[in-house]
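Of the protein chains in this complex, all but one are displayed in their positions.
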Amino acid sequence: MSIVIDQKTRVLIQGITGKEGAYWTEHMIALGTQVVAGVTPNKGGQTVCGVPVYNTVKDALKHHSIDAAMLFVPPRLTKDAVFETLASNIKTIVTIADGIPLHDMIAIRHHALAQQATVIGGNTSGIISPELAMMGSFPHWIDRVYKKGNIGIMTRSGSLTNEVTAMVVKQGYGASTLIGVGGDPVPGTRFAEMLPLYEADEETKAVVIIGELGGTMEEEVADAIKQKIFTKPLVAFLGGRTAPKGQKMGHAGAIITGGKGSVQDKIDALEAAGALVAKKPSQVGLLLEQLGVPKH
Amino acid sequence: MSIVIDQKTRVLIQGITGKEGAYWTEHMIALGTQVVAGVTPNKGGQTVCGVPVYNTVKDALKHHSIDAAMLFVPPRLTKDAVFETLASNIKTIVTIADGIPLHDMIAIRHHALAQQATVIGGNTSGIISPELAMMGSFPHWIDRVYKKGNIGIMTRSGSLTNEVTAMVVKQGYGASTLIGVGGDPVPGTRFAEMLPLYEADEETKAVVIIGELGGTMEEEVADAIKQKIFTKPLVAFLGGRTAPKGQKMGHAGAIITGGKGSVQDKIDALEAAGALVAKKPSQVGLLLEQLGVPKH
Amino acid sequence: MKLYEYQAKALFKEAQIAIPNSVRIETTDAAEEALQKVGYPCVIKAQVLTGGRGKAGLIQFVKTKPTALEAVKTLFDHPVQIPSLLIEEAIDIDQEVYLSITVDAAAGKALVLASAEGGVDIEVLAAESPEKILRYPIDILIGMMPYQAREIAYDLGFNAPLNKSIAQTILRLYHVFITYHAELVEINPLFITKSQTVIAGDGKVSIDDNSTHWHQAYENNETSFGSEAEKKAHLEGIPFIEFDGDIGLMCAGAGLTTTVYDLINDAGGSIANYLEFGGPNYKKALQAMEICLAVPSKVILIVTFGTIARADVMAQGIVDAIEKLKPNRPIITCIRGTNEQEAVNILESAGLKPLFDTEEAVLLAVSMAKGETQ
Partner (left out) sequence: MKLYEYQAKALFKEAQIAIPNSVRIETTDAAEEALQKVGYPCVIKAQVLTGGRGKAGLIQFVKTKPTALEAVKTLFDHPVQIPSLLIEEAIDIDQEVYLSITVDAAAGKALVLASAEGGVDIEVLAAESPEKILRYPIDILIGMMPYQAREIAYDLGFNAPLNKSIAQTILRLYHVFITYHAELVEINPLFITKSQTVIAGDGKVSIDDNSTHWHQAYENNETSFGSEAEKKAHLEGIPFIEFDGDIGLMCAGAGLTTTVYDLINDAGGSIANYLEFGGPNYKKALQAMEICLAVPSKVILIVTFGTIARADVMAQGIVDAIEKLKPNRPIITCIRGTNEQEAVNILESAGLKPLFDTEEAVLLAVSMAKGETQ
């Protein structure tokens, strides 16, 4: 099992004819992902990796049933692509673009919430259920990271995800589904929103979250644990615990968090809720073991 | 019985301290309307006709339960007042302003639909359930027009409503609820949307609609009859049957109606659906009689 | 408020929609220089606010200087007063597209109407083959998004590379629609040239009358009137149309006035003028009557049934107007509504015989106009 995507998910690729789109489409297919259609304006009629390309999402839907859309679209065109996809009633969208304008992302988040849709990204590698399917740009062939297993993994970071996941794998675990929610200030999807899916997924025995400074996503996870929305074991690793504070954004950042919001504050909140927080990446797998999480 | 408002409806008046607002508040109360609160920015703390005035709708709701809002607000401030009211979850709004900018009205209509709210107006006298309650600016004391009875009346016009209603009353009938949907190109509420309420109202035995050139509201009524959404007797009167066509709005108007849209086309649609269309105001009451609509 | 073609095209240009090269002239004297600038062949287009200019001969296609000068002279001498002409380069056309944005009242949205078969016969197409006209609603809170413009262009049959320029034109036209609080923006035809570029052949922009305060540059657009009465009515803001019948209408409320109009026609009468002094104009009885008296008619019929427009105020206004203007024809009054009894007293004190039934008043007016009743 897995959450959000598996080998049955029929995926549309927007921006499939671009260099990056075509490259990762090939890898998505190689992993087993059902890529059924592609979209690039004015490239309709071509094929990429055997996948038919259409001019619009609407056109693609005339010929295919589609469950999810993967966007390889430049950051400034992402809002348009997300809105096009949502207008076609596709409710699962992954967008990896790094550099989406903030106000566009606000509109995307707002619109996705209103449509009860899930937009994962931007500024992420996407989502992968190892050995089943992926929507994104993960080098799934690196087997000391992308190994199938029963740990749900969520992350705000890129390189740190590899670091931590490799340590989870080293300890004999693997991932059911790994979700990069992305490093932008306004991610399309937040950690806590995915927890009910992991909770419901029988295969997922525990969740690892990889967090960092800023925002309130880790605190929301702590709340979800407190409110018993998520009851499985949860281990967190957060980077930047000892890092100096960056230049603040006016007073607003401090006001929003009521003077909290440091990595240590996040760690305190998670621990108070009953989560375990690893001090270094290599501890993550050990803590899972310590919690008695089975390896298979 | 009546629809939309009766003597139990708790009404908030926006713009209560204005000359027009205060004048009609007095008359609404005189008729029996439960006016519980008023709102005018920066006039909070005053009273008008014994009604307490607040600065904001939010404030008023802290002290009162409110079912509906009546707006005596200038046309260019109407959008703001409607959105304020909808944000406070008041779902029935009447706005009489004449001159609301078209794009504001589009936004109002759109937002009201999204919130499943009813906005009646603008450019109307409002709504009245004779002897029970009114939200608007009807001279309810003119008893040869505003007589209680069992006919639902809906109109796009002002003076013509008096003309036609007087003829209905002359024939021994009266109104259960009279709704002026207003004369603007984008009314907040359309004839056909009120028909299910008249259909459900036991007291209403028939409906009279008073239409005119332009738009498609009369055709929508014909559709509702055809689809048996409305099954009671319906008599229509439409002004402008022989009037010369005005200057057309580009080709768009003609395109929207597919070359139809004249008053005669509307009459044809209504008659084809089974409604009776009066040729002159005095026939309206006669046609109700002819249909066997009881007078009490 | 309608804009002239040249004004609409100026807005298009501002929004980066391509328009043909052109020069506008207000006198025959300016023609020669303008024609030289534009070159031949060119199109000479009367700048009037009425539609159907092509079929009315108000647009002339000319290939040479003599025919051009002749056309300019003919147009400036036209019985319809033409304040200016637009002299425009002729475009080498491959296809004509129809494009407009108006309002979807039921949905509360903007509505794009588009057809790959644009041109003068678009209304015939709309009646006979409505499926050839695309309707695409736009949520104005979100605004028009590029994918929507692309979808429209594809649905019209335009693939690469034209899709891009058509979609861009649609987006830009939407920008004009929003910026100018329009009830209508229309390009018909939108030319596709032989070299596959896109250019606005005509332009209609109509600004919502309730939004003109944001666009006061155009408020003097209505400058050509058929008569002094029309001009005076326009200046007073009183809806008024002149006909050549017998009965002058002076009614309150558009619905009631058009109903009286119907009743007169049904009764075999004819109308001299439509005049509606209801709503904000209900205190303007004097001005209304002055306008009515400027139109030849045999009788003036006054019908009102006012609520906020108080009957007593209107009655007093009428009595004062009669005293001041001393009308040379009979006046029938049928004044009802708020403070009706006071109105009756006022009218009767002035020697008038008020009626209370519209249909009765209409029959009396028709009869008097025919000389059957004094």
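All chains are identified by letter, namely A, B and C, in their written order; residue positions are counted from 1 within each chain.
Simple rule for what comes next: a residue touches a chain if its C-beta (ideal position, glycine included) is under 8 Å from a C-beta of that chain, and two chains touch if they have at least 3 such contacts.
From a predicted model like this one, the values you see are computed outputs, not experimental measurements.
J.: Counting the whole assembly, list the visible chains that the omitted chain makes contact with.
T.: Checking the complete complex, the chain left out touches A, B, C.
J.: Among A:157, A:177 or A:204, which one is in touch with the chain left out?
T.: Of these options, the touching residue for the absent chain is A:157.
J.: Determine which one of A:149, A:233 or A:281 touches the chain that has been left out.
T.: Spelled out, the listed residue whose C-beta touches the missing chain is A:281.
J.: Can you tell me which of A:1, A:106 or A:200 touches the chain that was removed from the display?
T.: A:106
J.: Of the residues A:2, A:92, A:137 or A:150, which one touches the chain left out of the display?
T.: Among A:2, A:92, A:137 or A:150, only A:137 touches the chain that is not shown.
J.: What does the interface between chain B and the hidden chain look like in terms of residue numbers?
T.: Interface with the chain not displayed, on the chain B side: 41-44, 55-59, 77, 79-81, 83-84, 87, 107, 111.
J.: By the contact criterion defined above, which parts of chain C meet the unshown chain? Give residue numbers in ascending order.
T.: On the side of chain C, residues 141-142 touch the unshown chain.
J.: Can you list where chain A touches the absent chain?
T.: On the side of chain A, residues 75, 98-103, 106-113, 125, 137-139, 142, 155-163, 166, 183, 185-187, 190, 210, 212-213, 215-216, 220, 237, 239-244, 247-256, 258-259, 279-282 touch the unshown chain.
Just so we're on the same page, only the chains that are shown with their structure count from here on.
J.: Are the chains arranged, by touching, as a line, ring, star, complete graph, or other?
T.: Contact pattern: an open line, chains touching in sequence.
J.: Which one of the chains is farthest from chain A, going by Cα centres?
T.: C
J.: Just give me the whole-number Å value for how far the CA centre of chain A lies from that of chain C.
T.: One centre to the other, that is 56 Å.
J.: Distance between chain A and chain B based on Cα centroids, please, to the nearest Å.
T.: Between these chains, centre-to-centre, one finds 50 Å.
J.: When you check chain C against every other chain, which residues touch at least two of them?
T.: Where chain C is concerned, no single residue meets two or more other chains.
J.: At which residue positions does chain A touch at least two other chains?
T.: Residues of chain A touching two or more partner chains: there are none.
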